[in-house]
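A single protein chain has been omitted from the complex, and every remaining protein chain is retained in its original position.
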């Protein structure tokens, strides 16, 4: 069979005659895509067998036999999932120990943060406004979640659960962008010492696990500061996330800068623009636009990486879930927590990834 | 004077010098702060602790580690070896799984490619730490030692890990050395005297077999196979891989493979579709076109991103301490740090160790990449 398909897409039945019954077309499709050869048939049957045995059991454990409501541990059946603690603690998972009267601030912070995504989507709004919004976003989130300006100040220990994950993810993302642009430019500059420092920094940070940097921040960063000065652990962690993820972003942006045609840069220099003007008005606008999809997948990585702060004892969403399952009443339930956390991350990251893929397709379309 | 500063070279040099001075001053300032703070707080410093007795047990170690006598330095070695063992196995699995998932995804069997799609999307959208926890919870649902899965009476899978038969060398030192010297001498002689490559190889194989046979006759049994047996609380004999190790490898390699398979798929799809069509039009079989035309070209763009995936695999060993796998972060950055309280030194050692391992890995992959690129042209 000489089909040309090697993209993994199902093959549509060719030349579907209008007179054919639709059932025939289904049979044709099944034949082509499931039972194309004897080997294919065996694989298909094996998969069906496997799904047939595993899926009903899993669904039964997760939903049909599971306990969703009740007062305490006694209501749970031992052979199926027990979702009572999740329901009891759901507010804690989302808002952490944030003061209840101020929770509208968390809600609006979520709204403000999520608004950045559709902003990347529309083409009508000029790029300046989008970049301005992204630069302004950390300030806005800071004011909403941490306080200051007209809002009451909230202690950093009141940030927890999803709020903390969100706070760390978005702020580290936005603030690492400028750092990464400088690093990318530094890596390509003609000044040798500057370049070596940037290259050394980027290569070194890429080789060392983030978790050791986080431990450094949590354990010893304070020792390096002058006596009496102390930085909150949350900000030290944020600092690490910014300066580590900037390295990965710098590589993305460097690639995008290299993709900008050399002729444009030379033309800009020939017109009398200096280095910074050329970068700001000719190179960066194109490079940034083209690196948006890669930056979005970088954001997904960063968002997932925020779970590591749990190891330091900070209660982000996974830490919060774990802490509540340490309650005397719920000790011994150990599958429910990870399942809920992974479901949350899957939904969040998958939708962002789909959005990134869409943007990439659009950029490609506009190029050709 | 003014023109001196407007000279481009002078200005560049000045900017760099100022920048360098700032960096150096910043580093100095931090180190000085640390020194004053530590002496004020009465903390000890220095690397003397490396030679003190560690006094804690390492649950799984490939080198000899005895909690009664071993030092912190030995704990570091044990952690380093564990990290390396993990990295080698996990990188291998990552490569194989990435290929498998990519091939599945590119298959025209609708079910197979959908399964691959689901697996990949789940794996790459959930944090690695969650994966590790989930797999660890799963490992605990394996049967206990007494009800272990019996894999053909030689291997057992239980929640204590995978027990495999192992090869035991009962060699005595001096005869072995004599034999090895003899063998090396023979090889050297043949290198000189036998010009033909094919015959030399044959001769070498022959002598090696003879030597091994005579050795096993002289000191029989040189090699014996040790099969795991249940004694008391645990399996004894054989070779038991602890579940932490296995589950960490499974979690990390499936997570990395989900990224790797996308890299491979992307690279294969990036090779223009026309090449496949041209090959098929020439009457060449599909898998031959794939192996001879598409994959060699795709390999160029696969290696660099795969290198960074491999580096991430190695770095993920540091997360093993969450489930009790003792890598460098678990020994030096965990138990040693807690017992000695010397946080700066311990974390520094961990960072340097990981940096060193990864630079080596990057260098090896770089050479591999170069070799591939040359062959392609």
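We just call them A and B in the order they show up, numbering each chain from 1.
The definition used in the following text is that a contact is a pair of C-beta atoms (placed from the backbone, for glycine too) under 8 Å apart; a residue touches a chain by one contact, two chains touch by 3 or more.
FYI, contacts and distances are computed from a predicted model.
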Looking only at "Heme exporter protein A", "Cell division protein FtsX", "Amino acid ABC transporter substrate-binding protein (PAAT family)" or "1,2-phenylacetyl-CoA epoxidase subunit B", the name UniProt gives the absent chain is "Amino acid ABC transporter substrate-binding protein (PAAT family)"
Given that one chain is not shown, what are the shown chains it touches? A, B
Given B:113, B:267 or B:335, the correct residue touching the omitted chain is B:335
Which listed residue, A:27, A:49, A:331 or A:357, touches the chain dropped from view? A:331
Looking at A:138, A:160, A:186 or A:293, which makes contact with the chain not pictured? A:160
Which of A:95, A:248 or A:344 sits in contact with the chain that's absent? A:95
What residues on chain B make contact with the chain left out of this view? 28, 31-39, 41-47, 55-59, 67-68, 136-137, 139-142, 144-145, 159-160, 232-234, 243-244, 321-324, 326, 330, 334-335, 337-339, 341, 343, 345
May I ask you to list the residues on chain A that touch the chain which is not drawn? 78, 88-89, 91-92, 95-98, 100, 155, 157, 160, 215, 218-220, 222-223, 226-228, 230, 232-233, 311-315, 319-320, 322-332, 334
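The criterion applied here is as follows: only the chains that are shown with their structure count from here on.
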Mind checking the centre-to-centre distance between chain A and chain B? Centres are C-alpha means, answer in whole Å. 26
Which bits of chain A are touching chain B when the two form their complex? 2-8, 10-11, 32-34, 36, 40, 43-44, 47-48, 190-194, 197, 203-204, 206-213, 215-216, 219-220, 222-227, 300, 304-305, 307-308, 310-311, 318, 334-335, 338-339, 341-342, 345-346, 348-350, 353
Listed in rising order, chain B residues that touch chain A in their complex are 12, 15-17, 19-20, 23, 30-31, 33-34, 36-38, 40, 105-113, 115-117, 121-122, 124-131, 133-134, 137, 140, 265, 268-269, 273, 276-277, 280, 286, 290, 308, 311, 315-319, 322, 329, 333, 343-344, 347, 350-351, 354-355, 358-359, 362
